[in-house]
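Missing here is one protein chain; the remaining ones are kept as they sit in the complex.
Letters A and B mark the chains as written, and numbering starts fresh at 1 in each.
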């Protein structure tokens, strides 16, 4: 349904072009969830903006993004506008700033429907009510005329999801949808997203820095590091047998992960250093400077994808020699 | 950890004791003749910190955990209660006497970007609490102490000349910890010290806290919303909900057998980084404001009965070192 090939995002700077995201490839089938995980500086947010066609003016995307066979890269803004909202729904991190404080939630949900489907006010309002019920807002009929500030953070994110769903999009992109929420509310929102994907058969791209969120929600996982995907495969495989040294390091640094020695006072494993900024990334393997297994050949060129059993792949030339 | 560290035995007097600590904020009256409503950010907290332990306070946003930290640090006036630091009530001290005591307890904040003044050099930032020392530490000894403090958190002495913007988030948090260490305090209160950091950097900072506990014999109060983090580093734990502790106890036991329904709800809600353990959850009730009377958790509680609506449960001991505030346990 969605096919991304060799997607790169660059930005023009006074000292020449700077690559932010490089060589991203993935496929997403209807009814499945792809989790994109990465730390800050991994380029995952820029990737999300590229998929939505919402890159900042100075940034440029190259490569190919095909949604149900239609190429999105190079499409004029007007055409993208017709696709955004209609065929691609978007859920943002901060439900308060993503909603217009001066419009009722009902109007905001109905707005997209009226615009994209030429539905009348009454029909659009009926659809809005329907959606509000669907995303689990109690007493939806009464809350339709509420303003965003009258709702709690979790409810606002539910409204955000209703807006994204308004035109029954085929693809849903959620960029850190639960980062601003408490754990109990986060659990509710993740449950809701899972139900919706199963029920409506959409494809969902879930972007998060939280490995737990990805593990709970995504069928497949793409691990980003310093602007480049380093590992991809089914979530079950990646979380059970992380292959790339970065993925392994990330998992072992996370309290609560299966491989981490539990119990108060146990030291965590760490990855030395920090994620390099764009422009300071090493030229070969982006992880070379922080990797415990680095050899000369790692720095020579960007490692190709190495296949692993079960469709898992990792960009590391030393997979077979790793302990 | 096991044995004595997990269960603080009564070796020596506790470092800090809080009794009936409360912080109420008056709100605007709904109409001119109404009684002024009160928001109870912290509502009667008792807390004992033993020397050398890492004590965790977990709770969701708005539960009052940050206010509690500021009350313990005497940075905010309390509506009621006492904070005894090494036996001395901080809240009744004169400003000058309080200033002298402050060398014993320092704080680390959540946002490594907001907690360092961007206009000051690292040397000046780290040296700031030195004014709390009687000898003032001037000139050479001042420089030595700054270097010593920076090295204790894994930075270079030469970093003192730099400015905060030259450092990454994790390094900034190290600078903040170096500042807290410079007076050689016995207590550090860390309010969400890793929640703004990436996973790999978070691990570095957590390890640093553990190292400091061991090497400097520091006592930590760690405030966090992240249960996994608390489980990893804290010997004892308190779960906070709407201004009160609802459950306290040794971390391992509390995670193994949570007693309070809210603790169970929290533990269930944490996403597991293991897809094999993905489980279907019970539906969770939305957060609700505290009702006028009764148990504050009662509107969301699956176990609530009539008594919970009329009578607020007090913390009571259910096992050695474990306390729960629930009628149903």
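The rule we apply is simple: a contact is a pair of C-beta atoms (placed from the backbone, for glycine too) under 8 Å apart; a residue touches a chain by one contact, two chains touch by 3 or more.
One rule holds for everything that comes next: contacts and distances are computed from a predicted model.
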Checklist entry - According to its UniProt record, what is the protein name of the omitted chain, chosen from "Ferredoxin, 2Fe-2S", "Pyridine nucleotide-disulfide oxidoreductase", "3-oxoacyl-[acyl-carrier-protein] synthase 2" or "ABC transporter permease"? => result "ABC transporter permease"
Next on the checklist: For the full complex, can you list every visible chain touched by the one that's not shown?
Outcome noted: B
Next on the checklist: Among B:19, B:111, B:148 or B:211, exactly one should touch the missing chain; which is it?
Outcome noted: B:111
Next on the checklist: Just to verify: which one of B:16, B:132 or B:199 makes contact with the chain not shown?
Outcome noted: B:132
Checklist outcome for this item: Sole touch to the unshown chain from B:16, B:41, B:57 or B:73: residue B:73
Next on the checklist: For a quick check of understanding: of B:36, B:140 or B:165, which residue touches the chain that isn't displayed?
Outcome noted: B:165
Checklist entry - Since one chain has been left out of the picture, which residues of chain B touch it in the full complex? => result 70, 73, 75, 95, 99, 102, 105-107, 109-111, 113-120, 125, 128-129, 131-132, 165, 176, 179
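To be clear about the criterion, only the chains that are shown with their structure count from here on.
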Next on the checklist: How many angstrom lie between the centres of chain A and chain B, each centre taken as the mean Cα position?
Outcome noted: 32
Checklist outcome for this item: Per the touch rule, the chain A residues reaching chain B in their complex are 39-40, 152, 154-155, 182-188, 190-191, 209-213, 215-217, 235-236, 239-240, 249-251, 253-258, 260, 262-271, 274-275
Next on the checklist: Please output the residues of chain B touching chain A within their complex, sorted ascending.
Outcome noted: 1, 5-6, 54, 60-61, 168-171, 198-204, 206-207, 210, 225-229, 231-235, 251-252, 265-266, 268-276, 278, 281, 283-284, 286-287
